[in-house]
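The structure that follows is given in the form of structure tokens.
Removed: one protein chain of the complex. Kept in place: all other protein chains.
After this line comes subunit A, so read on.
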Amino acid sequence: MTTTTPGTRSGTARPAAPGRRRPGPALGGAGLALVLALLAGVWVGALPLPPSAVVATLLDRLLSPLGGSVPGGLEGAQAAVLLELRLPRVLIASLVGAGLAISGAAYQGVFRNPLADPYLLGAAAGAGLGATLVIAYSPVQSVGPIGIVPLAAFVGALIGVGCALALGTAAGGSHSATLLLAGIAVAAFLAAAQTLVQQQNTDDLREVYGWLLGQLGRSQWSDVVLVLPYLGVACTVLLLCGRALDVLAVGDDEASSLGVHPGRLRLVVILAASLATATAVAVSGLIGFVGLVVPHIVRRLTGGSHARVLPMSLLVGGAFLVLCDLVARVVLAPAELPIGVVTAFIGAPFFAGLLWAGARRR
């Protein structure tokens, strides 16, 4: 440690150090991956579509509000398949993937726990109970334009997280360990209630299981419109909190000594992440793995700073789920695999490979 020369100042001013990891290229790459995934998602399917015509149709629709038009687009049934079936489905897949991944990254940051995922605080169990209840007992299929199952899942997820937060706060302030335990207690209780309702109504078992495994097949434009505002607000809040989460990462006491209010920050992040999760769950059911593993994949690419991990998770999560949905549609076409099965089948080996490669590099 003879290099330690405290008190000596560098003679030259250095505004930015060389070799500093810039977030630009990584974000650009992830954005490009998302765009390519979206294009692949609308192009590939049971009905073959010429790729040039797909691009022409999409550009035409994008430019038409501005008075432009692009020739060579699809006609009739092909256009309908593209614009009314594939496009909303692919968009929902990207929104759900993005929402789950950024929520997962935020939960992991807030709890300083790499095993945290968006369903940790009772969101999944609450949504599951809500959906099962209305599948079994509801006399109506929809409230206005909104399906009753998405609505019940959304409300159930928020109630689940709300109970966990209320219990955790009452039991021990806003400490992360107490909140986590409260979440586990609430989730266990709600999951037990869901199982009970399900066993009493075995006729609906198939529909309940279909929902629990996650599905994107029924996505419509109305879903996209419904999801966007909630996800937009939640993701904006989370992206803004990136740097604050970096401060929280050094522990509650030290974050306090740096002028941050850990309890308040934790509450804001949990509420925003739970809103994103509840919205995603409402339109797609319970899709596992994305929220847990995408943030870890991203961290291996960009390092641990949340200011980079959160936006990268958003983009990579969107691209990942679009590709998983593509595989789900294609492998057993015309039948479909449950999306939750695909995310784990693709994600687990990929993640294992990353871990292995990381271990070899050391």
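Here is the rule we use: a contact is a pair of C-beta atoms (placed from the backbone, for glycine too) under 8 Å apart; a residue touches a chain by one contact, two chains touch by 3 or more; residues count from 1.
Everything that follows uses one rule, which is that contacts and distances are computed from a predicted model.
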item	value
Which of "DNA metabolism protein", "Gfo/Idh/MocA family oxidoreductase", "Iron complex transport system ATP-binding protein" or "histidine kinase" matches, in UniProt, the chain that is not displayed	"Iron complex transport system ATP-binding protein"
Option touching the unshown chain, where A:39, A:83, A:181 or A:260 are the choices	A:260
Among A:60, A:204 or A:246, the residue in touch with the chain that has been omitted	A:246
Where the missing chain touches subunit A, by residue	1, 3-10, 13-17, 19-21, 112, 240-241, 243-244, 246-247, 249-251, 253-254, 256-261, 299, 303-305, 307
